[in-house]
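Entry: chain A
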Amino acid sequence: MVPVLLIGIPLLAGLIGFSLKDVVAKSWSLFASLLVLAVSVTGLCLAKNSTNLQFSIPWMGTLGSRFSIGLDGTGQILCLLTAIAFPIIFISTWKEDYKKARNFFGLMLLSEAGLMGVFLATDALLFYFFWELALIPVYFLASQWGGEKRIAATFKFFIYTFLGSLMMLVGIIFIYWHTRNQSFSLNAFYQAHLQMTNDTQAWLFWFIFVAFAVKMPIFPFHTWQPDTYEQAPTAVTMVLSGLMVKMGVFGILRWLAPVLPVGTYEWGDTVSALCIIGMIYASLIALRQDDLKRLVAYSSIAHMGLMCMAIFAINDIGTEGVMIQMFNHGINIIGLWIVVYLIEKQFKTRKISELGGIAAKAPALTALFIIIVLANIALPLTNAFIGEFLMFSGIYISKATAYSTVFVALAATTIILSAVYMLNMVQRVFYGPTNVRTENAVDIAGYEKFVLGLIVLIILVVGVYPEPLLHLGREAVANLLSKMYIKH
Partner candidate 1 sequence: MPIDNYIFLSLALFCIGIAGVLTRRNAIIIFMCIELMLNAVNLLLIAFSKMHHATAGAVNPDAGINGQIFVFFIMVVAAAEVSVGLAIIAMMYRNTHSVDINFLNRLKH
Partner candidate 2 sequence: MSATQFLFWFLSILALFSAIMMVVSKSPVHSVLWLIVVFFAISVHYVLLNAQFLAIVNLIVYAGAIMVLFLFVIMLMNLNAETEPLKNKWLKITGVIGGGALMLVLVAALKDADIRNRIAETNKGEIGLIHNLGMALFKEYVIPFEISSVLFLSAMVGTVVIGKKE
Partner candidate 3 sequence: MNSIITSAVLGVIMMFSGIFLKKNSSIVLLAILAMVALLAMAILEMSGFHFFPVETHDMLYFDVFGMFFNCIAFAATLAFFLLSGRDIAAIGHNPGEYFALIFFVLCGISIASSFNSLLMLFIGIEIFSIPLYILTGSDKRNLKSNEASLKYFLMGAFSTGIMLLGIAFLYGASATGSFFLEDLGIGKNAGSPMMMTGLILLMVSMAFKVSAAPFHFWTPDVYDGAPTVVTSFMATIVKAGAFIAFIRLFKDAFGDLKHNWQIFIAILTFFTLFIGNITAVFQQSVKRMLAYSSIAQVGFMLFSILGLNVMAQEGILLYIAVYSLATIGLFAILTRMKDFSFQAFNGLARQYPVAAFSATIFLLSLAGIPLTGGFMAKYYMIASVMETGNFFWLVVFALLCAAVSVYYYFKVIQAMYFKEGPSQELELSPAFNVLLISLALLIILLGVFPELLIDRLHIIYI
């Protein structure tokens, strides 16, 4: 029942939200998202009792598709992340006044339902449906409530991701026709590669990969991202970068690598090379950004590249790193966006060059932000260190590629670069003398402190004691890898 509630609550609440009055919509959606969080935590507690975590009813029987969802190890971390993220997003933007708030919050909840569905679906067609359900509300959110150039930017985003998902659809249908009983179920998909030649898997790989690559995004499919992040309202950007990019990683983990293991091996090096290029490239570009949002956007590209690369290491350490890092990156980047949002709200600008000296006026904001930044550059005892360390180790010891050392050496340069651009930003925004804009700065309010404090708390707790989270994914990772080890 838990998975049904995870999807059902935000879906229903969202639909109801459309008919509510604008003033209550905000509280309503916060309530609903907290409810989802409660259910999600319950799901974690029930982890042993798997009957409550699976749900399957007939749906589109003639097509071989069922409405089957399940909360398993792979999706659990991301469901938890989603459940945590939405209340945080709602609280942190509590004071924001949206025109037609009910539509805004309704769409937000719909996208939450879509995200949950993506992480829960164990049927390929259903997965595809939720994939799009998550996308469309976000498109409308970004286009309606976004910045000046929102229409063009978000449309580019939409076309980009839509094209990617269409390619994925082709791949899904192709695999579907190669399953034994023409079924969309996850297990049937895991068997499908047995009926395919290696060459087929090799080209099919790209059809599915493109969708995920666009979502993450992997160089050179990334150009939608900075524009969209820049133009979307911050709450939506948080959803996009904190949660939706994870859909890509998750998709590869669950729907690509185990489904097409040979293709995954075949192209591992190519993808890794793309990831590395993207990481270095994005880091360097981040170095020269003056807009806070764009900077964070490019830093996100760099981080996602590493996650993608680690999947293709195809070993337990790398994959567990990816699992935990998906959670960590979600938390960290939402934290970054909140700060960016707070800065923009107070100073009416996101230009780094127009800011400075905030630390003197807003020490709490500064302290919390610096911890988030440190997490973002993967300092030990923050959550991201665990993930990045595992991922790098996984890549280094990977047997799936002959170039693991080179890959790590190149990818690890971003450790340096991320420190450079993040600290540059911290210094120029927070340190130095105050200027006209920042001299009357005030520190953040209580609820903002609460939200950021919560994020910092998660960062540190996971960074110091990651075992519970690692444990959550361990079995699932072993399970996924067992499907991928056919070649070795």
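As a convention for this text, contacts are C-beta pairs under 8 Å (C-beta built on N, C-alpha and C of every residue); 3 or more make two chains touch, one makes a residue touch a chain; residues count from 1.
Picked so that all candidates are chains of the complex that A comes from, given by their letters.
Since the model is a prediction, treat every value here as computed from it, not as a measurement.
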Task: chain A in this complex - touching candidate among 1, 2 or 3 - done: 3
- [ ] Using the touch rule from the top, collect the residues of chain A that touch candidate 3 in their complex.
- [x] 59-63, 128-129, 131-133, 136, 140, 143-144, 150-151, 155, 158-159, 162-163, 166-167, 169-170, 173-174, 176-177
